[in-house]
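Here the complex is missing a single protein chain, while all its other protein chains stay put.
Lettered A, B, C, D and E in written order, each chain numbered from 1.
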Amino acid sequence: MTAFGRGGTGRTSWESIVELALAEDVGTGDVTTLATVSAGATARGTMLVKAPGVISGLEAAAYTFRRVDSAIVSRPLVEDGATVEQGTVIAELEGPARGLLIGERVALNLLQRLSGVATLTSKFVAETAGTRAKVVDTRKTTPGLRVLEKAAVRHGGGHNHRVGLADGVLIKDNHLAAVGGPDRVTRAIQSVRALAPHTLKIEVEVTTLPEVEEAVAAGADIILLDNMDVATMREAVRIVAGRALLEASGNVRLETVRAIAETGVDLISAGALTHSAPALDISLNFDIT
Amino acid sequence: MTAFGRGGTGRTSWESIVELALAEDVGTGDVTTLATVSAGATARGTMLVKAPGVISGLEAAAYTFRRVDSAIVSRPLVEDGATVEQGTVIAELEGPARGLLIGERVALNLLQRLSGVATLTSKFVAETAGTRAKVVDTRKTTPGLRVLEKAAVRHGGGHNHRVGLADGVLIKDNHLAAVGGPDRVTRAIQSVRALAPHTLKIEVEVTTLPEVEEAVAAGADIILLDNMDVATMREAVRIVAGRALLEASGNVRLETVRAIAETGVDLISAGALTHSAPALDISLNFDIT
Amino acid sequence: MTAFGRGGTGRTSWESIVELALAEDVGTGDVTTLATVSAGATARGTMLVKAPGVISGLEAAAYTFRRVDSAIVSRPLVEDGATVEQGTVIAELEGPARGLLIGERVALNLLQRLSGVATLTSKFVAETAGTRAKVVDTRKTTPGLRVLEKAAVRHGGGHNHRVGLADGVLIKDNHLAAVGGPDRVTRAIQSVRALAPHTLKIEVEVTTLPEVEEAVAAGADIILLDNMDVATMREAVRIVAGRALLEASGNVRLETVRAIAETGVDLISAGALTHSAPALDISLNFDIT
Amino acid sequence: MTAFGRGGTGRTSWESIVELALAEDVGTGDVTTLATVSAGATARGTMLVKAPGVISGLEAAAYTFRRVDSAIVSRPLVEDGATVEQGTVIAELEGPARGLLIGERVALNLLQRLSGVATLTSKFVAETAGTRAKVVDTRKTTPGLRVLEKAAVRHGGGHNHRVGLADGVLIKDNHLAAVGGPDRVTRAIQSVRALAPHTLKIEVEVTTLPEVEEAVAAGADIILLDNMDVATMREAVRIVAGRALLEASGNVRLETVRAIAETGVDLISAGALTHSAPALDISLNFDIT
Amino acid sequence: MTAFGRGGTGRTSWESIVELALAEDVGTGDVTTLATVSAGATARGTMLVKAPGVISGLEAAAYTFRRVDSAIVSRPLVEDGATVEQGTVIAELEGPARGLLIGERVALNLLQRLSGVATLTSKFVAETAGTRAKVVDTRKTTPGLRVLEKAAVRHGGGHNHRVGLADGVLIKDNHLAAVGGPDRVTRAIQSVRALAPHTLKIEVEVTTLPEVEEAVAAGADIILLDNMDVATMREAVRIVAGRALLEASGNVRLETVRAIAETGVDLISAGALTHSAPALDISLNFDIT
Partner (left out) sequence: MTAFGRGGTGRTSWESIVELALAEDVGTGDVTTLATVSAGATARGTMLVKAPGVISGLEAAAYTFRRVDSAIVSRPLVEDGATVEQGTVIAELEGPARGLLIGERVALNLLQRLSGVATLTSKFVAETAGTRAKVVDTRKTTPGLRVLEKAAVRHGGGHNHRVGLADGVLIKDNHLAAVGGPDRVTRAIQSVRALAPHTLKIEVEVTTLPEVEEAVAAGADIILLDNMDVATMREAVRIVAGRALLEASGNVRLETVRAIAETGVDLISAGALTHSAPALDISLNFDIT
C-alpha cells in the first residue's frame, strides 16, 4: 500500500477521510455482524453498477476494506475513469466475511459519490466537445474529500483548478475591496507578485470589460470572468487575444455550458461538478462461504 | 467552546471533519489573502440565504471560523432548524479580515450541504403529514459528516435511525445468508439477543410476509420491509398489529413517500435525505474596514 | 492484522490504548535492553498462568508485541474465555529478543488486568447459576480500556450493558431531577422517545415501587431498580410481570448476588467486575538465543 | 490550563488518556442527557468521599469536565495528597448541566482509581514508619495512566521508581541471560555504562549474595534483591554497607512490608500499589437549576 | 490565538513541530524544575540577542510558551524581520516560573535557528543589491520546519520558491530521463501542461543552451539553469530575452552570488539559506519572584 501520491488517484492524503468514516460508522463495533457471522467465515463479493456512468474511487474503496481487515483482497475489473454500462461488474472482493460486511457501507458511500462526480463531469465535458474550453472544478467540494473529488473530476475528463489556497492565487472581489482605490486590480496584482512564490500564476476575478483590460495590462496570467453574459465574454476573448487565460465562472449548468464554451474562453469552472453530483448507484453482493 | 455533545447539533465529535476540511483547503497558507489584506484589517460579514429552506450547520460554521482565528465572533440570527425565506440574513460575523476570508469557503461548504439535507428532509416530512410515519435517515451519509448530517435530518423534522453499527442491530440479507437455513430469521434474532447489549432493540430486514410473521414470532422489535409494494406493506401492517415497529425502506422518493406513509408503517427510511440533497445556496458578503 | 471489529474481542478500536501504553513505557527507548541484548538476538517465550482463572486479552497482548516489532510471532494455546488451571502455558512467543523484552511489561499489564476481569466475572456468573439473571457490566471501567474490559466480561460469561452514552438510554436520578414534577418519570421517557433513534431501548432508574409502576405505564423497556432491598425487588418483579426488563443495581457483591438473582430480576449490574477485579498473575519467561 | 508539567501531578502528558476515555464513553453523543436536560440548564455539584482515604486526581477530574465544556468551573476544597475522612466534600463544580452529566462518569472513574492508589500507598508507608526504607512503585501500572498513577503514589507518601524504560537502567534476569557467562553481572553493567547517558544510575537485579558482591564490585548504583527472604536481605545490607542502594522486590504485601523494611534496605517496590489498589468510593451529587 | 495563516509568519500549520519538540524535550516531566521551583512562583524574562542579525520566529517562540502554560505572556519588542544589534532585548516574558523554565529550551532552539536563516538570507540579499535577481529558497529545509523557515527567508529579504511538491512544477533531470527521447524537454512540458492545475507555472531544469532554447519554445514559464558557469548563464539571459523567468541554481555561495546576479537572471536559489545557516545566539534571562 502506498501512503503518498501514487497511481490513478494521484494526490494525497485521503487516507484520513477513510479513517474518519470508518470510525464514525463502526464505532465500538458491529454487533449484528459479530452475532450472525462466524469469525472464520469468508465471502466473495461483486460490485455491480446499476446505472451507466464513469467510475472513480476504486482505490479508496479498496483501501477502506484493507483498513477493516488487511486480509481482504480487492480486484478492480475496470480502471478509475472507465465509462461503464448499467450491469457492469467493476470489482471483485474476497476475504473474511465479517470485515467485508463491516466495510461495505463506507466503501460504497465513497465509490458512489466519487463516481457521481466523474459521471457529471463527463457530461459537461461532452457538451464542450470541439471547443478550446477545459471544464474545471472549484473549491466547493465535500469537506474532507477534496483530493478524491479532484481526481474524480479528472477521471470524468475535466481538469483541476487549484487544490487549495496554497497552490494558486485567485484575487476575488473581497480581496479587491480590501486593496481599494480605482486602480485596485493593478495594485492587488502587484502585491501578490511581490509575496507569492514565482511558481504560481496570478488569477484575478473581474466583472467588467475595463477591469479585463486593466488585468491584462497589470500582467495577470489568468482572468476570471464572474457571472458575465455570453456576449460580454465573447468581447473579453477578443480584447485579451491570448495575452492571458480566460476562465468563465458563475452558475454554470449543463444547459448553458456549450454556449459559454463557444465564446472562446479557455476554462469553465463549475461548482456543480462537486456539490451537486447525484450519486451513481452501485451495489455490493456477497456470497458467504 | 464545547468539545462534546452540546446544543442543537447534539452529538459529538464533528470537530475532526472541520480540522480536515481546513487542512485540505488552507494547506501551507492563503497566499492571495496574505498579499492583499493587511494583518490588522477587520471585517464584518453577513450570511444571506439565496433560496427558501431549512437551516442547519450554524454551529459547525461558527466553529470553523473560530478555528481559523479565535478572535472571530459569529452571531447567529436564527437557530438550526429554522425555516427561512429567500433573502434572510441568518448570521453576522465580525473579526480579523484575513481569518474571515480564509475560513469562508469551508464554512459555506458545510453550511450549504447541511442546510440542503435539512431542507430536503422537511419536504419528505411535509409529505407525510397526518400519518403515523416518521421519516428517518440511513447510513448513506457523506463520509466524515455522519453526526452533522444526522442533526440536519432532525433540524428538518425527521428522526434518526442508528448512528452507526454500534448503536443499533439491523440484521440484513447478508447476515441472514450467513446464518442460513429455513429458520434463519429466527436463529439470527436469537444469536443477536445472546450477544448484544440489552439496551439495543433488534431489527431484521425481510422481503416477504411469511418472514414478517417469523420475525414477529421470534421477538423482533423492528421489522424492515425491504422494497415491498404498497399493498404488501399494508398487509404487513395488518399482520403485525402493533407487535413490532415497521420500517419501510428501498428507493423512497418524494413522489412515493405519501403512499408509503398511508400504509400505516411506523418509519420510512430514505438514503436520499443525505446522499442526494442539493445544497442550499448561501452567500457571505464582507465589509472590510 | 485487523483494525476494526473482528474476532474474540469483537469490538473496536482498542489499538489506541496499546499505542498510549507503549509510548508512556518505552519513551525515548529502552537503554538497558539496547546495551545488553544484541540487535540480532532472537528469543522464545512462554506465558504461564500462576493462578487459576479465565483468560482475556490474548489478542491485545499479541498486538502489543507486533507494534513493538512486526517480526514477533505470538501463538495463543488457548482462546480468550478459556478457564485454565495454575501452571497452564497460554501462549508462546518468538522473535527478536529486543522487541520481546521491550513489549513484555505492557503486554502483561493488559493481559493480567483483563484476565482478572474475566475471572471475577466468572465467579459472579457461577453464583447466579440456575436463575434467569444475567450478570452485566457498567461504565465504571478503566479509562481507555472500555472495549477490552467489556470483552473480558463476555469472556467470563457475563453480558454487556451499553458500551457508552450513545448506544443506550439510561435515565438516571439527575435526569429525572432536571425534568422535575410529579410525573417526571413519564415525561422523561416521552422526551427521550421523541429524540432517540428508534433502535435504542429506553431504560429508567427508579427507587420506589410506585415509580416502577409509572415506568411500566409510560412504556419503559428496562427498569433499573436502584439499591432496593431483596424483598422490594421481588415485589417489583411481581408487579412488572414481564412487561419490561428489570435490572438490579447498587453495591452488588459476590456475597449478595445470589439472593438478588433469586428475586427474579433479568439483569444484575456490578461495577466491581471492572473497577475491583484483582489482576490474574501471569508471567513471561524467555529463552534468548 | 497547562499542557506540560505543572503542580501537584507534576508530570505530563496525561491529557491523552482523558481524551481517550471521553471518546470511548461519549461516542456520538449522550442521547439521554440531550433529551432530558435543556441546553440552557446549569447545575452545581459536590464531590463527596464515602470512605476514609487519600485523594489524588483532582486536576485530572477538573480537566475532564473542562474538556467536555470549557464553561464548567471546578473548585477543589482539598489538595491532592490530602488525607480525608468519610463524608468530606472534596470539590465543588458549577456550569452547564449537560456537560456536568456527560463528564461525570469519566471524571469519577479517574478520581476513584487514583485516590485508591494513593490510599493504598499511604498504608504501605505507614507500615514502614521509622525505618530507612522508601516505598516505591513499579511499571505494573494501568495502561495509559502511568504518569497519573505515579503522582498518586507520591500523594500517598511513596516515591517513584523510573517512569519508563528511558529514565532508568534496570538490568533484569533476561538481560543477564542475554549477556551470559559467569561474570554476566559485571559485563552487563559495563555494557550499560558504555551506552547509557551518564545521568542515569545503573540498577541490577540479583538473586544471591555472591551476585550482590559482584554487583557492588562492578559499580552498580542500585541493587534489586529479587524475592530474597528477610534474613538474606539483612545479610545483603551488611555486605553492601552503603556502597549501593538496595531495593527489595517481589510479592511485597501490607503484611510483610514492615519486616522487609526492618532489614535496612533503602527501597521497597510493590506492584500492588498500582495493580491491586481498590477504588476509593467517591460520589457526585448535582443540584440542577 | 490563530491556528491558520495569520501575520508575520503567514503560512500554516507549524504548530505540529512545536508540539513534537515539546513532547520530545519534556517527556514525562521536568523533574528538576518541579523539585526546585514552587508551584506558585512567577518570573519575568528577557530575550537578549548576543550577535547582530535578523530576527525570525518570535511567534513560534511565543506559541511554545503558551502551549506549556497558557498563563505565560510574551511581549515582542521588535517584529519578525527586524535587523538588530548585539545586545538588543527582543522580547519580554512573564508568567509562572515553572512553565517559563520548561519551555525555554524549545523556544530558543526555534528562535535561534530561524533567526539564523533570516540573518544568512539577508547577507545573500545584500550581495545582490542593485541587480534584478531575487534570492529564493529551496526544499532543502529542516524536516518539520518548512513553513517556518520559508517565513524566515522572507524576513531576511528573500523570496520563496514553491513550498512543496504540490504548489509548483519543477521538471528535473530524473523526470526528463523518465520521459526520454531527444525531445524530452518539450514532451515533459506538454505532459505537465495536460495534467497540472492551470494555476501553476511550469519550470524545467536544463544544463545546456540548446535545452534553454527548447524549453522556451515549448512554453516553459521558468527555466532553471543547473550548475552553469557565469558566461553561459549570461548567454542564456540573452537568448531568452524575457520570454521566461531564469533561475540560477547549484552550489550558490555568498562569495559567488553577486557574479551570478550580475548575469541578469531573475532568481537565484540557494539551499544554504536553510541547510547551512548558523544559529543566531540568543539568551533568555529570568528574574524569579
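We adopt the following convention: a residue touches a chain if its C-beta (ideal position, glycine included) is under 8 Å from a C-beta of that chain, and two chains touch if they have at least 3 such contacts.
Because the structure is predicted, anything quoted here is derived from the model rather than measured.
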Chain not shown, its touching partners among those shown: A, B, C, D, E
Candidate in contact with the missing chain, chosen from D:Leu148, D:Val169, D:Ile189 or D:Ala248: D:Val169
Contact residue for the chain not shown (choose from D:Ala126, D:Ala177 or D:Leu200): D:Leu200
Touching residues (missing chain, whole complex) on chain E: 16-18, 20-21, 24-38, 41, 97, 101-102, 105-106, 109-110, 112-113, 139-147, 163-167, 169-172, 174-179, 188, 191-192, 194-197, 200, 275-276, 278-279, 286, 288
For chain B, residues in touch with the removed chain: 24, 27-28
On chain D, residues whose C-beta touches the chain left out of the figure: 5, 11, 134, 136, 154, 159-163, 165-170, 195, 197-201, 203, 221-222, 245, 266-267
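We take it that only the chains that are shown with their structure count from here on.
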Each chain counted as touching chain C and chain D at once: A, B, E
Joint neighbours of chain B and chain A, given as chain labels: C, D, E
Which of B-D and C-E has more C-beta pairs touching across its chains: B-D
Longest centre-to-centre distance from chain C, chain (CA-based): E
Between chain C and chain A, distance of the C-alpha-averaged centres to the nearest whole Å: 45
Residues of chain A whose C-beta touches two or more other chains: 24, 26-30, 33-34, 102, 163, 165-167, 169-170, 195, 197, 200
Contact graph of the chains (line, ring, star, complete, other): complete
